[in-house]
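The complex appears here without one of its protein chains, the remainder shown in place.
Just so it is clear, A, B and C label the chains in written order, and each chain counts residues from 1 on its own.
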Amino acid sequence: MIIVMQFGAPQEQIDSVCAVIKERGFEPLVMPGEDRMAIGVPASLSPDDRIFLEAAIGSLEGVSKVTQTSSPYKLASIEFHRSRTSVQAKSATVGPGSFSVMAGPCSVESYDQFKKAAEVVKKSGASILRGGAFKPRTSPYSFQGLQEEGLKIIKQVGDEMGLATVSEVMSADMVTLVGEYVDILQIGARSMQNFPLLIEAGKSGKPVFLKRGPSATIDEFLLAAEYVLSQGNPNVILCERGVMPLDRSYTRNTLDLAAVPVLKEHSHLPVIVDPSHGTGVARYVVPMAKAAMVAGADGVMVEMHPDPKHALSDGSQALDVSGFERLMSDLKALAPAAGTRL
Amino acid sequence: MIIVMQFGAPQEQIDSVCAVIKERGFEPLVMPGEDRMAIGVPASLSPDDRIFLEAAIGSLEGVSKVTQTSSPYKLASIEFHRSRTSVQAKSATVGPGSFSVMAGPCSVESYDQFKKAAEVVKKSGASILRGGAFKPRTSPYSFQGLQEEGLKIIKQVGDEMGLATVSEVMSADMVTLVGEYVDILQIGARSMQNFPLLIEAGKSGKPVFLKRGPSATIDEFLLAAEYVLSQGNPNVILCERGVMPLDRSYTRNTLDLAAVPVLKEHSHLPVIVDPSHGTGVARYVVPMAKAAMVAGADGVMVEMHPDPKHALSDGSQALDVSGFERLMSDLKALAPAAGTRL
Amino acid sequence: MIIVMQFGAPQEQIDSVCAVIKERGFEPLVMPGEDRMAIGVPASLSPDDRIFLEAAIGSLEGVSKVTQTSSPYKLASIEFHRSRTSVQAKSATVGPGSFSVMAGPCSVESYDQFKKAAEVVKKSGASILRGGAFKPRTSPYSFQGLQEEGLKIIKQVGDEMGLATVSEVMSADMVTLVGEYVDILQIGARSMQNFPLLIEAGKSGKPVFLKRGPSATIDEFLLAAEYVLSQGNPNVILCERGVMPLDRSYTRNTLDLAAVPVLKEHSHLPVIVDPSHGTGVARYVVPMAKAAMVAGADGVMVEMHPDPKHALSDGSQALDVSGFERLMSDLKALAPAAGTRL
Partner (left out) sequence: MIIVMQFGAPQEQIDSVCAVIKERGFEPLVMPGEDRMAIGVPASLSPDDRIFLEAAIGSLEGVSKVTQTSSPYKLASIEFHRSRTSVQAKSATVGPGSFSVMAGPCSVESYDQFKKAAEVVKKSGASILRGGAFKPRTSPYSFQGLQEEGLKIIKQVGDEMGLATVSEVMSADMVTLVGEYVDILQIGARSMQNFPLLIEAGKSGKPVFLKRGPSATIDEFLLAAEYVLSQGNPNVILCERGVMPLDRSYTRNTLDLAAVPVLKEHSHLPVIVDPSHGTGVARYVVPMAKAAMVAGADGVMVEMHPDPKHALSDGSQALDVSGFERLMSDLKALAPAAGTRL
């Protein structure tokens, strides 16, 4: 921790800062800076020490800013876990060495619709089947999903096709229920900081597919993963799905593709990109999925609907069958040059 | 609903759009535009109709954009509820005609700390006592609140002082528990789109203090309120608490004060401003609270701690006792010129 | 300057950083941190030293981040210029002790229109007359202003009414021309980082009204002011006019009112708020102007048009005559409680 004083802060203000540090049991190091003083706390601080000192010093007079020098996340950090993590779900592996495609409709609408989608997914060589049963919808008047009925369809179709499945869980008290039906628990962008849910998903031990919130910084995203990891569950998959856009005229979100190398540099967890929500437009899904592959992502999640024009949610961003087949064939063609395989 | 076609869209594409509209039972109105055609659906559409048509038409070739002409929220809209709403909690009323101050520490830390804060609040004439028992914290290693023990302290102190109380509830399954101890359920910014929580808070019938999410548009915010209202609970208080900042060097968020007149123009619900989280800096709380008053807000929520330097959370944005007393005296002096009263 | 190393950076990487610092003539101070090393440069660095070291060290292996401890701006900083600046233009003074109102139409359209506006401005007690002659317009097909003809009208009307005038200058080579006709040179939000223009405006010695860019941080804003100041021109007025909005449905920008106390805390320059561009909606101008006053601004700039419905630009955000008169009367009523005067 480094405390930078205001220009011209008198000695008694510097002394006050040092006193707080000493009171907590550490030895301050006063360092003359360019035009002001800085005070370091050269010690290994516990999280509680860090929080205490930050609050106690931050409100003292003469203090300009308090900077943490250490990473706020530990279990998610590659600094402390040098080998990259792979997450296993049924026969599917998400992680280094291969490129995972998770596909399926935004919402499960019926057994027939979902089975048809699953057949396309399976045939194309994608490894994980997605489908929403509980749907977080901006308006209370929008279709809210088939709920438990949808979960049953997911489980049945997943079993019939031998595909691992992923579906969203929206609250802590639903983790057990959803976990009985699906292989991977999805935590949506709007739930990224639903801490009780993160803790419960952590306790479940099941693979967790964690989407980045639309205004989440990289640190906030990795701290959300840290919540899951800190419950003893190492099976976290990160998903970049677009951040708040500059304007909403052409895309629904701004896909932050540079987050892929950033996350790979700072974390050992696998990173998936969702170009469907990341752009909100089916036509942009193929180029952005290919971009994700060459940028180093471990896979993509895409929305595919056998009949997007009649989808009950998010039809405008779903690929239809031929669009999805083209995506898979493009990704397969690109994989060798990208140093990966499908 | 108005559909704008791409420039030069041929007649058969226009016909396709019209066919979808007719299939759903409505009569399209084709309108030549400046350099392209527009197609209106001049009818009263149910939410399901609207969603269906938007998805079905949005993915057709030749369609440039689909615009909704009606407001997505109804119960929250002043268009359909011309008189302004007041929300009652114990003896406190939040709404037009007076300016409510909700104050207290970020976290309840002990009976003594909270009682001391409550005495300052009461003495100063503020009407509602706030305090966090369940704390949403970005890091799993930060203090998470006293939890149910904190709720008991809130209830005891609230009863002793005759003050209405507000505290955050973080998940749907905790609504009943928290509702037994406090008068107003707070839904935090990060939970604004926790839809199961909104629904459960709606079912409880208790006053709901709903904070705007850091990247929420006005429509998303009012739709979150609509979730609560649609459960038959009219007691919703809106809270602007700052949106995602341009940079984080000087303030923690960007307080969007113009949201006050915007929300007042479009909704009948009371609007509170939280300058503590909105800026993250105790020194800016007083000017921003005063600005909120003259901008037409129905009140403010501020963090006040008897000893901010030793607060377990958010110490740098909490007012101390004398800072809070100055806030109250400034607000009282300003109230007549602002056309309100404390 | 403080350099934070990556966790586990080996001694040779630390040595490399120290070598660069020594090569430049400074003595590094190595400081063990919580879980990594930090290296300070405890010396007074020239700007060139700082830039050199930042680039040279920033690209070394093992370096996590390089933090400047000193403020990047000097002349604009209150740390080095403890008394607040007032800017004089004709008989008008902008700065502490009074609240300045700058008003007039977005564009000068004719002598009659501008004269009529000026009469309203004068009568109401506002001190500075604004009007655009050269108009920065997003589209090349929009009205671009009366140009030099407009400047002549501004000068004539300003002289006739005894009002100081302000008008925008869009490029360095126009500074002399515009400066011959108006009392205060306005540099628009989109020109905030037009560095040749800033330098030329600095050289002119004339009062400069500098608007914050829509995505400018506080540091970038004050560094833009620093460009003007560094040419020996102390007459800079800062203007907060709204930053990039979350969505554009209800307001054109997000007025960042907390920038007022932030700027006042870090700079000695006067701060004006522009609620017309800050919201883009005439109905929100009055509440936001009042909020600016109580937040500590030194004044407001507002658009007023004798006939907004027939304005050639920005009609939807301009107050009409009665709206402007209400604004002035509201501000006068509020001034005593806000501790200022009009």
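Convention: a residue touches a chain if its C-beta (ideal position, glycine included) is under 8 Å from a C-beta of that chain, and two chains touch if they have at least 3 such contacts.
For clarity, every value in this text was computed on a predicted model and none was experimentally measured.
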Candidate in contact with the missing chain, chosen from A:S215, A:N233 or A:T340: A:S215
Which of A:S127, A:T279 or A:Q317 touches the chain that is not shown? A:T279
Of C:Q11, C:S110, C:S215 or C:S329, which sits in contact with the chain we cannot see? C:S215
Just to verify: which one of B:R248, B:R326 or B:R341 makes contact with the chain not shown? B:R248
Quickly run down the residues of subunit C that touch the omitted chain. 20, 47-48, 51-52, 54-56, 58-60, 72-73, 136-143, 170-174, 190-191, 193-197, 199, 213-215, 219-220, 223, 226-227, 230, 244, 282, 308-316
Interface residues of subunit A toward the undisplayed chain are 215-219, 243-244, 246-247, 249-251, 254-258, 260-262, 265-266, 278-279, 283-284, 287-288, 290-296, 333-334, 336-338
Name, in rising order, the residues on subunit B that touch the hidden chain in the full complex. 1-2, 4, 6-8, 29, 31-36, 38, 40-45, 50, 67-71, 77, 79-80, 244, 246-248
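One rule holds for everything that comes next: only the chains that are shown with their structure count from here on.
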Which chain has its C-alpha centroid farthest away from the centroid of subunit B? C
Looking at where subunit A touches subunit C, is over half of the residue numbers used by both copies, so same, or under half, so different? same
How many Å are there between the centre of subunit A and the centre of subunit B, using C-alpha atoms for each centre? 25
Centroid from C-alpha atoms only, then distance subunit B to subunit C, rounded to Å. What do you get? 31
Per the C-alpha centroid definition, the whole-Å distance linking subunit A and subunit C comes out as 38
Can you list the subunit C residues in contact with two or more other chains? 244, 246-247
